[in-house]
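Let's turn to chain A:
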Amino acid sequence: MAEVIERARMNGFKKALDVLCLTPLGLLCLVLLAVLPLVPPFNQEYLIRWMVVGLFMAAQAVAFDFTGGYINIVNFGFAAFVGLGAYTSAILSVKLGLSPWIGMFIGIFPAALVGFLTGVLTLRLRGIFAAVMAWFIGLAFWGLATKLVFLTEGPLGLNCPTLLQTSSNLPYFYIILVMFMISYVVLKRIVRSNMGLAFTAIGQNMEAARTSGINPTRYRIINFTLSCAFAGWLGGFYAHYYGILMPDVMHTSKTIEVLVVVYIGGRASLWGGAAIAIPFVFAMEMVRSVFSNYPGLNLIFYGLFLIVIMIYYPGGVAQFYAFLTERFKASRLVRLAVGNRLDSP
Partner candidate 1 sequence: MTMEKSQSLQLDQVIKGLKSPAGITIALSIVAAVAASIDNGFYVIVNTIVTGGMWALVAMGLALVFGVMNIVSFVHGEFFMIGSLTAYFTFTPFSDYLMDNPHPVAEALLPILAMLASVIAGIVVGILCELIVFRPLRKRTREQWVMNSFVITLGLSTFIINSSQFVFGTDFRGIVSYWDYPTLSIFGVYISFDRFLVFILAMLVLGLFWLFMKSSKFGRAIRAVSQDETGARMVGININGIQTLTMALSSALAALAGACLLFMYPAYPTVGLGPLYNSWFIVILAGMGNVVGAAVGAFVVALLQVLTTIYIGEGWDYTIPAACIILVLIIRPSGIFGSGVRGILDQ
Partner candidate 2 sequence: MENRPLLEVENLDSGYGFLQVLWDVSLTVDRGEYVCLVGPNGAGKSTFLKSVAGLVSPMGGRVEFKGNVISRLPGNKICRLGISYISEELNLFMGMSVQENLAMGAFTVDDKSKILETQDFVFELFPVLKERRKQFAGTMSGGERKMLALGRGLMSSPVLLLVDEPSLGLAPQMTATVFRALDVLKEKGVTILLVEQNVTRTLQVTDRGYVLEKGKIILKGDSKDLSQDKHVRKAYLGI
């Protein structure tokens, strides 16, 4: 009842924000991000490229956090699901001449199907088991991509048509921005719904969830399949952005990159990983270019960040943000209270 009234009281702007699952600050960041590639110095091609990479990472982070953060299962074969979508779309466009725009959406199906089967097999077991099995399945697909040369060209790389006939990165930036927003809004709305409550309950305590009448396995499978479906879709973008696809898209190290971003950003927020993805990619690219004679230095930081965050600040940036807003609210309340008292006598 209260909710209904609340809803009725909201004005159009607030409603729009609510539909998009954004805070005013989030919207501001998004708008800034959208115009960023137009303003110098950010309008240089290589910087826009970093932003595309960053947004791609952000979108993956959202899909990854959807399982990792909510039902508390680390999909350790995540990159393989991305790769599955990528290869499907690429192969269809190369062998059958299908438009990449359609292929991207067809790529959803194999990823979702494999995700679903993995889920059916493993998600009734302890969560860690699903994680390890997903990893094995990822390894198997990685091996297949390397070995089925007649389909994938193996490690030489599969050349596939790009989405657009342009060498500019800017259009791709807007495409991935839209894809990111779609992933975020759809998944965030699910997380906010009753189903999302069930996910959280399962992630926190499977037994308690079971006794309160939730069928954990079913919800876990739904969640896992959805996440894999988005991974497959994003994979299609990857293939037709770079125009060349190598088996290493499926490699475990790619999963680890996404995982690090999600964990530093803050699990179970969806926005945390997304928010830091672009700064993170920028920082890592900068480390890489400054210390170009020390390859792998950025990865040392990956590892260190992950360890430190896991031990000392498991909530990541999202938790820090929550802490800041609490402080802000508290101090405003104090000021209000003090102000009132000064006014009253």
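Behind the choice of candidates: all candidates are chains of the complex that A comes from, given by their letters.
Just so it is clear, a contact is a pair of C-beta atoms (placed from the backbone, for glycine too) under 8 Å apart; a residue touches a chain by one contact, two chains touch by 3 or more; residues count from 1.
Computed from a predicted structure; not experimentally measured.
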Sticking to the defined contact criterion, which numbered candidate from 1 or 2 is in contact with chain A in this complex?
1
For a test of understanding, state which residues of chain A touch candidate 1 in their complex under the given definition.
72-74, 121-122, 124-129, 131-133, 135-137, 139-140, 143-144, 146-147, 204-207, 216, 253, 256, 259-260, 263, 294-297, 299-300, 302-307, 310-312, 314
